[in-house]
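Only one protein chain is missing from this complex, and each of the others stays in its spot.
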């Protein structure tokens, strides 16, 4: 009996968090290990469905780089890199879209539905939700930068109680064009801003932002971020993550979080426990 | 960290139960120790608010006998009993209503609101929600039996997202009459039937229905109940509880539960854990 | 036949008034003789129901001082007064609430329902509609001043076609507190302001505001009121009534009326006949 | 003061009738003296607006025979009669429609609007609301019998809070045809049936149905009507009125009334006083 | 087969125009030859219904001068003219209204309904949609100028999917007055402004505005219009048409068009083909 009471007490501990976030939109950038390891995938799905059932409105934006590379290799399509960024040829664009919209996206949708959600997969091409232009056609081909987001498309879906799962592919303004491959982190930030989300959570393969001694920093503001960048403490792959966070915060999103997707239930831990587990970026 | 993960795991264990009951109406007959001990009251309130936050629609029906007796005594108003039932004189009726609608009801409403709900207290007199007639005016005075329930009154309130808290007082068909004091258990059953509730839970000061050896019976059907009554195993105060359960079940309510209100969080334990803790009466 | 035609002509005389007030909210502070004498009570109920049937949205706020005193006396609970105001001890607070929410409020609700309305009784505790703080805890105990009114609670009820009947009890910001006893006149004014009412009517035991010669003043503005107060013409119990009127007017309510509740149908006379019968306070 | 109280008492006497008919549709066949004498017209308008303001949904169907004859004469268009019924030539049809839709209808609409209603004039041609066919083209030309009524057209208007004022002109099934002149009494009955009205009132220039001694009969059923017809007590112009009443009753309308339009406020007297003034035909 | 494909291609050529105007309000001033010749009438009706079916919201305002004169003559009612404008006596007013509301209006309504629309005929008297005052009672009698338009009346009808067909008759502010005859062109402009229409089309018996050489001018702005008026190029009956266009444009209507109603399908040609056929007046 004592065991069962403990269970219920835990439930009740979450009550203030449930009340706090009920009715709010939370954008989750899903990626890294959490998207690869079977066990973590399963847990991610249950986490999102729980959020959905207690009244939070989750929106998922995912990436899928490794699987794209895998299929390109299988098809022996060579990939060139310019300034560290993949050149998206027309052929590669088609492969990227198939992998993102046809494989990764539907896998996430299915996982969520298997746990009782009502998820729907879209890309920026659906109802021209996200429109982009080439970053620099001559150098990176069909790699795009977002020009416009039509939030009403996703809002229509949320009004019908769907969980939107978004692949980072954008429509082109010019008819007949193959569209653009866009950066999933930035897509997530822009979507969060367009939806006036109260939170954006980036799932990464790091514990969060670390200080010079390698200790996790719980909370960060933009000035501190500027300093840490200048000092080289925030560097490498963490820079674009932190920039995506700032883009969201500056666009009006309440808080941005970088959490460790390798830890089970990291999103719920961040949202439903008082201390959180990663780094939160605030205004 | 492990501790926090345990917390989240517990939350997720409740997911199937949340999904199962989301959008459903659950009527709770609140009474006994749970209504008296400060600690249990506090826990009851949190339990109900949690149910409300995860999408369940709770409706509370309460009693209040001991407090009525207390005020009658303080006022030195003598109380007579006929066949074990209190005779409700006009004076006693007024006292009963003041205690039920003006004290007990508002206390429950306040507790729920203090935990973040939007609770509203009504009695059967509000919008003539419950109409009764005298059981036998010459013997028991203003003790009533329910004639009609206008479910739309409570449905109107639920449509505006209120948690209705109902005092067991009924309106009289005859204008100017003081109304009737009605049995809270039967009121709860009738309300559950009128609202097409999926569940009714009776909070009592017993572990549930016990067999001849004093062991808790987990599940009971109407045939078994009839047998246990004939054998005298179900007797005394348990008989009307069980009858109220049967009234609900026969009127179309999915399940009726008798739980031990003396145990912390007994309603959540019954609803959100697979085994439950008391006795469930099924069709 | 001529008699019947007269009847209909009278009905038609009210047509311009019906048209003028259709769809508007009118707050009525119910009290004094109109709340005590059987015949006046009956008439008040019919008046309110008529207003409701012709499209006006009445909201009732009531007091109940004499009945509180009565029960306190019956229970031999001594009452102290400081600067002419009752000290509300915790015990007195419980008694006041029982009388107001459990007796007076439900009596009014029942009277209205008996005449075909769909009335519902609430206090400021329901859904924390009115929140107050102590005026001065050390001096007057649980006598409160209003801090906040959540008009949406009453608007929700009006949207479902209920006539709200409001007891002057407020919730406390601090959980577990017994709440506060608030002044019914001021509660009515504040509710009228929060609901953007077009009119507030105070039912009193006086013909209205009288001039130095004891003649009824038909219409009064704030400057004239200030003058009459300085001259001592408005004095005693009329001062708080007039102040409550000014609070309403200054908060945006169209007009405030002080009418003689001892006269049959005084509200209807004030609203549905061109001259009115009491004093109206205008901006 | 006493005078004013009488006024209000009268208002309250109407309360049960207001409650009884609130939200119900009442079709009024307007015609005869009430449509001709200035004073009666004015009173009719106020009566209808009062009904509208207290929540009744009035629908007016009018005739206009005398004015048609007048214009035909002014234009020296000869009118032939076959079996006592006017032969509607194409030319006469055009004149009839101009008088009914362009003069009589708009006059009624204006009168109602002048008293604060929101009236709209239509004929059976608008949105093909009423469709008719020739009774016998070779004998009576464009005199029609109703084939079909599209109640949704009038319901659409009532949904937008209009009082529909209907001219007895019908559309033809064949495009390009001038439409049909239809009997206003029968049009009123059929409209009442199609709208599921609770009452239909025929305003005539008689006190109602009289018995063999010339005394007014208060209430009549279909059997009694059959008898009185056989006996010749109901004869002449009263026969079609009574038949229109029966058509309405048999189609599901609650009650049909024949009232004396020459008496001021006859509709209100019939609806808002207990005895009524004319003859009511019941099932 | 080739023939059928041509048909479909034509349909598709209209697609951009359909997309451009879907959901927009277009006011059409219907008059001249298009209102007289059987074949043109028929075509006008089909044109309007097509617009309606593809999502445009047409509103028709019509005149009817010639038919009024005809009936006045038949009745031998003399007509006087002052400064070229007809003096509307009370008698003439009644005739004008009968012709406009009872004949012309219902004929247009019937034509539209015969082609599958859901048209309803109203005048400014219905629900007091248009209110006017005398231009100069002593000189022109009941010829009115518009004071106020209650757009909500027409919007109510459009919300229920009706095509409103409006006769140029206005209500008077003074009860009992016969109303006013108003200029149909100006009525159309004012209605277009009140409805925030995106377009107004005037159907005339000219090809449009011609330049000094008699060639059609495709597009005109207000400055050019002022110049052409000064030069006398725009003169005679074209002046009030152009002024009505300017009134609409200055009131916020997107574009005004003067088209040749003698040409079959002139409205559709103007709206659904890229070049248009008449003169468009732009801001």
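By letter and in written order, the chains are A, B, C, D and E; residue numbering begins at 1 in each of them.
Here, contacts are C-beta pairs under 8 Å (C-beta built on N, C-alpha and C of every residue); 3 or more make two chains touch, one makes a residue touch a chain.
Since the structure is predicted, the reported quantities are computational estimates derived from the model, not experimental observations.
Of the chains on view, those touched by the hidden chain across the whole complex are A, E.
Interface note for the absent chain: among A:9, A:37 or A:94, the touching residue is A:94.
Taking the complete complex into account, A:175 is the one of A:84, A:175 or A:236 that touches the chain left out. Touching the missing chain, out of E:53, E:82 or E:227, is residue E:53.
Although one chain is not drawn, the whole complex shows that of A:86, A:125 or A:241 it is A:125 that touches it. Mapped onto subunit A, the interface with the missing chain covers residues 74-75, 94, 97-103, 105-106, 109-110, 113-115, 118-123, 125-128, 153, 156-157, 159-162, 169, 171, 175-176, 179.
Taking the whole complex into account, subunit E touches the unshown chain at residues 1, 4-16, 18-19, 22, 46-47, 49-50, 53-55, 115-116, 263-265, 268-269, 272-273, 275, 277.
We take it that only the chains that are shown with their structure count from here on.
Look at the contact of subunit A with subunit B and you find the same residues on each copy: over half of the numbers used there are shared.
Farthest chain from subunit D, judged by C-alpha centroids: A. With centres taken as mean Cα positions, subunit E sits 68 Å from subunit B. Subunit C and subunit D, compared by their mean Cα positions, are separated by 46 Å. For subunit E, the set of residues that touch two or more other chains is empty.
Chain contacts here run in a simple line, from one end chain through to the other with no loop closing.
All chain pairs that touch, listed by label, are A-B, B-C, C-D, D-E.
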